[in-house]
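Only one protein chain is missing; all other protein chains are in place.
This part shows chain A:
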Amino acid sequence: MTSTHNIPASGRFPAGGRAFPHRDLIAIGDLERHEILYLLAEAEQYVAFNRQASKHSDRLAGLTIINAFFENSTRTLLSFEIAGKRLGADVVNMHAAQSSVKKGETLIDTAVTLNAMRADAIVIRHGSSGAVGLIASKVDCPVLNAGDGQHEHPTQALLDALALRMKLRERGHDAEDFTGLTVTICGDILHSRVARSNILSLQALGATVRVCAPPALMPSGIARMEIEVHHRFDDALAGADVVMMLRLQNERMDGQFIPSPREFRHLYGLTTERLALAAPDAIVMHPGPMNRGVEIDSDVADLESRSIITSQVEMGVAIRMASLDVLTRKTRQISGWGEGEWV
């Protein structure tokens, strides 16, 4: 819960008090609109910073950041590692997928162990929904969720929002949020934490969200999240300003959910012809890794004027730098960030 004195009158950042009163970054669902906007604004400075030849700061010098990944990851882990190192922190990666966790240690014991090593921030990815929040409740430092099961992946939603904002700005739209924009998210919604975080974040920023998947890959009751639910891709695409494609998460599937990837492409693959159904110049996004030729065709993914897939990766580092910066301000005793309770 946000304490009342921190809530600004109109989407703007609060005067005085901390703009981001949370100790952890677990879920977009925990954040107010102005808190999302604040993280995006903080990240923007790092976009320019990251484009310099020399990109090293000592802002987090002396701090230890542990990346504890209980699930395999390449890009997210790399992105967090680069973010920490560019800020001068000591970054340690723990590949828990092949560590003591396999020897039967419980998650809580692992959390207590990490805590005893006096990390200043812990970045966690775990295969079970709610696991990162559980660890956060047992440690004394900020915890960043790098993906928990099918629940949330908040930095992904933030980097998507930042990449989208950058693209819109490049086209001359300088609004700070996405009011009036229609975003279609298509693919394996059921198994996707990226979809859940993005639905919440895009809605908080004013966009209209459509989701599209075959019934077996659509979570039941999702219409209650006040979104448009489609099973036919053509309907979902009609007039959409942004198309976000998700891959099939075969590793999370318990049984067979679709007949074959070929058939999935037939119904839900984003091809040049299909993309023509969306708004002219509609923006194409994908959180990666892509399965080219399944959910997205190469000539769409590589459309320079429309696809912001590589920009998403770039914004990921900036968002993670901003998140680490903001969450460690209390530890670093930054003026104005030392007081008050975490929420």
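Remarks
By definition in this document, contacts are C-beta pairs under 8 Å (C-beta built on N, C-alpha and C of every residue); 3 or more make two chains touch, one makes a residue touch a chain; residues count from 1.
Everything below uses one rule, namely that contacts and distances are computed from a predicted model.
Only one of "Amino acid/amide ABC transporter ATP-binding protein 2, HAAT family", "Quinol oxidase subunit 4", "Dihydroorotase" or "Cell shape-determining protein MreC" fits the UniProt record of the hidden chain, and that name is "Dihydroorotase". Checked against the full complex, the candidates A:Arg196, A:His230 or A:Arg320 give a single residue touching the omitted chain, namely A:Arg196. Of the listed residues A:Thr106, A:Gln256 or A:Ser335, the one in contact with the hidden chain in the full complex is A:Thr106. When the full complex is taken into account, the listed residue touching the unshown chain is A:Ile222, out of A:Ile222, A:Leu277 or A:Leu303. If you put the hidden chain back, the residue from A:Arg86, A:Arg125 or A:His151 that touches it is A:His151.
Although one chain is not drawn, its touching partners on chain A can still be listed: residues 29, 106-108, 126, 128-131, 133-134, 148-152, 193, 196, 219-222, 224-225, 254-255.
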